[in-house]
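Single-structure report; data block below.
One protein chain is absent from this view; the other protein chains keep their places.
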């Protein structure tokens, strides 16, 4: 019995703990193809080696969200096996592209702790870094989760809530080395709209929808070696439903956003995000976006655009919260990210 | 709103228009493995690099139909987003194999237009060319679709119906450079039947069947970046069913035809084809073939065989049309193609 991993409980986390997560993963052409089979992903930079080279990269990298999922998946056995809820993300930065053949691993540091007033659980803040085989950090983000206590009598730790930026300043974003959109081919990319064509406050209905299947979300979640029981075992929840990994919804919404944001090519920053309502098989996921901000960058022809991406299970687009300030029941996801776009 | 692609309507097509389709795609080992996971594909030339080399090729190419689907998928946002029906194919020629690492893109030319008598829609004929990263044409075919008009008052264009060959003459087929079946290994290929063993008029029941799942047809269709809503969004059609991409049925039937046609290795010509009835999840696809013609080629040991391939959702094999000349309800697909076979 003692051989299996029971996961960590709230009282097992100490401020400053550094957790080296298990199971490094080499990613390659197979993961790229599966990403395209599982999501309607069409951003040209991630579809064509030729297009990526014409933008100054060595070849087409693994989708930024696939890199995120691989890094995130490794943290699950140590961070969220006993999590009640995944509460938020902040300060997510993609520091360099992940290419086929790279081997990723993850390390997390406990940067905040706060026991809940009920004494039964607490919030754990971790900063996770994903690294490649050269030890270079490819991704760095903060997430916080609510974790159950095993022993309700365990003393509460000193409350430490990290100061987190609401929005990553554009000057902190890392533009991939060599990225150059000066000769960007809008025809091949699929839409004529450049950075200058988007206005802050503009909202885009991405129109398309995908009805979610059990086999697909499980294949995706396994591919990232995320093993939380709740995604796979229909006997685990009283209602017999498998809760869909939130990252599946993020990737689905991002892929759907191609229709209207085909040129928001690379994700470089994750300012924040909330899984507003759980997603289950049989729902039809749709998406809309709002332009939150725009900024220039020092890379040739490359602008930054800050976007809110909302995934819903139907209903009218552009509806987010009710009069009570709570997310509407059809809202699945609300994330805030920075992408790079040709100017 | 204006940022999303509404698709083209009938009055948006002009004779001679050349449309460069978006989102080039690099194909590789991942696409090959997924093709084998999604279809019961066993033709040895597409399964083994060694076998392909023994037949004079550089390595095992991507399945000919996978190449077709990638090229076709790119045309969907520009050609068939508002299509009422995919009416037919003609003059399809595979001009060279697609290898892992190749990057494909597609260009279509409008070669025919005919407004329907009801004034609400029209037929658009396009010739599509798929090209690799060197600009070499790998596939060339004609298809015609019925497309709605947006503005019913838009004037009808001059009717131009292209002259299309009913059957590609064998001398127009392009045999892959170096292809040599002189030392073909029938044991490894799976069946002893050579070109000389098939007679014109012979019919083959492929016996096996596959029951279709939603997750599989969606993964396949996404892999080809075909984004027509009707395949993915269960809320789009009034009956709550997702219409299966016709190409999924083509690939399923072709893979099933291994049992009896294991040596019909490479597809080089598509003479015509009809999606006789829609396919939905839960149906069990079976297939039968009829030998329509045979011809010799100039390549060593290589014969050409012209085959009718019919996919059904059950019933007795070899039944195609009723007394009224219409396809029977269980017929899903009726295509006419040229394949290469060892003599």
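Note that the chains take the letters A and B in the order they are written out, and that residue 1 is the start of every chain.
One rule holds for everything that comes next: a contact is a pair of C-beta atoms (placed from the backbone, for glycine too) under 8 Å apart; a residue touches a chain by one contact, two chains touch by 3 or more.
Keep in mind that what you see is a predicted model, and the values were worked out from it rather than measured.
S.K.: Out of B:140, B:180 or B:205, which touches the unshown chain?
M.R.: B:205
S.K.: Could you tell which one of A:85, A:219, A:274 or A:328 touches the chain left off the display?
M.R.: Considering the complete complex, A:219 is the one touching the chain left out.
S.K.: Among A:206, A:242, A:275 or A:306, which residue is in touch with the absent chain?
M.R.: A:242
S.K.: Sort through B:22, B:126 or B:189 and give me the one touching the missing partner chain.
M.R.: With B:22, B:126 or B:189 as choices, the missing chain is touched by B:189.
S.K.: For chain A, which residues touch the unseen chain?
M.R.: Here the touching residues of chain A are 1, 3-5, 20, 22-26, 28-31, 33-34, 77, 100-101, 103, 105, 133, 213-216, 218-220, 222-223, 225, 227, 229, 232-236, 242.
S.K.: Take the complete complex as the reference. Which residues in chain B touch the chain that isn't displayed?
M.R.: Chain B touches the chain not shown through residues 28-34, 36-42, 44, 47-51, 60, 187-191, 193, 197-198, 204-211, 213-216, 259-262, 284, 314.
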